[in-house]
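What you see is the complex with one protein chain gone and the rest in place.
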Amino acid sequence: MVFFNDLANPVHFDRYTRWLFPAALGLAVLTGGAGLYFALFGSPADYQQGDSVRIMYVHVPAAWMAMACYSSMAIASVVGFIWKHPLADVAAKQTAPIGAGFTALALITGALWGKPMWGAWWVWDARLTSVLILFFLYLGYIALWRAIPDKARAARLAAILAIVGFVNVPIIKFSVDWWNSLHQPASIIRADGPSIDAAMLTPLFLMIAGYMSAYVAMLLASMKNELAARRLARLLSAGEEQMAGLVER
Amino acid sequence: MTRKQKRLGLVGGVLVLAIAAVGLTLSALRTSITYFYTPSELIALADAPTRAIRLGGLVADGSVAYGETASNQSAMVSFVVTDGGASTTVRYEGILPDLFREGQGVVVQGSLDDSGALMADTVLAKHDENYMPKEVADALKEQGRWKDGESDY
Partner (left out) sequence: MNRFAAIIKRDLALAFRAGGGAVQGVIFFALTAVLFALAVGPSLSLLSKIAAPILWTGALLATQISLDQIWRADREDGSLDVLVETSDMLAVTALAKAIAHWLATALPLIIAAPLLGVLLNLPENVIAPLVLSLLIGTPGLSLIGCIAAALTVSLPRAHLLISIIVSPLYAPLLIFGAGAAMAEPGSAQVAANLMLLGATTLFAAIISPLASAAALRSNLD
């Protein structure tokens, strides 16, 4: 918690991002590049799906990140709402577009995978529907932030929406277990160990690491931008006030 | 009522609502809300559904037969969908997905005709959560460990 309190100070945040951002970016390029190599060339084709299985290495990490981003957004919202932590508010706000991007990627790659394998781009089964709803939850959250001019108020209100919308995340996770869905059940997180061959797990985990570090890098960069924009807005309005004061005098 | 009593009332109300909601969910999930019926479930229904339904199961081995109209890719095809217990005959005219093959899971959509066969207008292949290279699959088959504890459909 000391670390986070320390982070609340924008100057300290700058100090941490100075090395954290390049580190995350480097890790993303490294693991993502290696992951892509193994995904496309260094891993075997599936016994049923052939080479189409390679879509999995893009699709599954994107779907994971779609949920992980929403969860981090909800956690940051709770922290921002209860402890009035300004950096948590900014983190939640800047996570939303990234999460929406991952969700869109998961939906699009899912459709590209579904057409040859299932025989349909899209079906309205529980998993696909709940992920589509997640995408619209992100959009609603972003829209609410944009609609409210006062940043502090927008943060509190958007936090309430993010927390209410969190109910969808467990629904996504368990949709394939609760309902007979067309989407297959979990392959990695399951009681009796992963049901994916080891040769296929390597690229998958590399890609997941790549996506996660890409998220951290994008988040840090966009938080830095947002903080700079806010500082600029404060300086501008302070400048205007001074000018107004001079004119009156 | 004092403030404290009101608060207790509020907490109690929330608790009662939460228990009721969880109870309803659990009992609803016991009768599974299905994206599809299995052949056994279909047979267990008191009277045959009149509207379009989805049926899920495995394509029975050796049951795929192409009809005489087979002239191009879009051929009349019939196959049997089974869940181990019961089975239903399905007839379909159209292009089958890549993953469609005997022993593989499918979800078909259509309506039942008088003979109890399903006239499908959509056939979707379902794939399971197992991913492995072909060599591993062959090795598992050789060792007789293929589809150990295969989950049901």
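So that you can tell them apart, the chains are marked A and B in the order they are listed, and the count of residues begins at 1 in each.
Just so it is clear, contacts are C-beta pairs under 8 Å (C-beta built on N, C-alpha and C of every residue); 3 or more make two chains touch, one makes a residue touch a chain.
The model shown is predicted, which means the values in this text are computed figures rather than measured ones.
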| item | value |
| --- | --- |
| Omitted chain - touching chains that are shown | A, B |
| Selected from A:156, A:173 or A:230 as touching the chain missing from the view | A:156 |
| Of A:35, A:61 or A:165, the one touching the omitted chain in the full complex | A:165 |
| Footprint left on subunit B by the chain that the document does not show | 3, 6-7, 10, 14, 17-18, 20-22, 24-25, 27-29, 31-34, 45, 49-51 |
| Contact set of subunit A toward the excluded chain (per top definition) | 81, 129, 133, 136-137, 139-140, 143-144, 147-148, 153, 156-157, 160-161, 163-165, 167-168, 171 |
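Here, only the chains that are shown with their structure count from here on.
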| item | value |
| --- | --- |
| Gap in Å, rounded to a whole number, between the CA centres of subunit B and subunit A | 32 |
| Subunit B - residues contacting subunit A, complex | 29, 32-36, 38, 56, 95-100, 104, 107, 122-138, 151 |
| Touching residues (chain side subunit A, partner subunit B) in the complex | 44-50, 52-53, 56, 116-120, 123, 125-126, 178-182, 184-187, 190, 195-197, 199-200 |
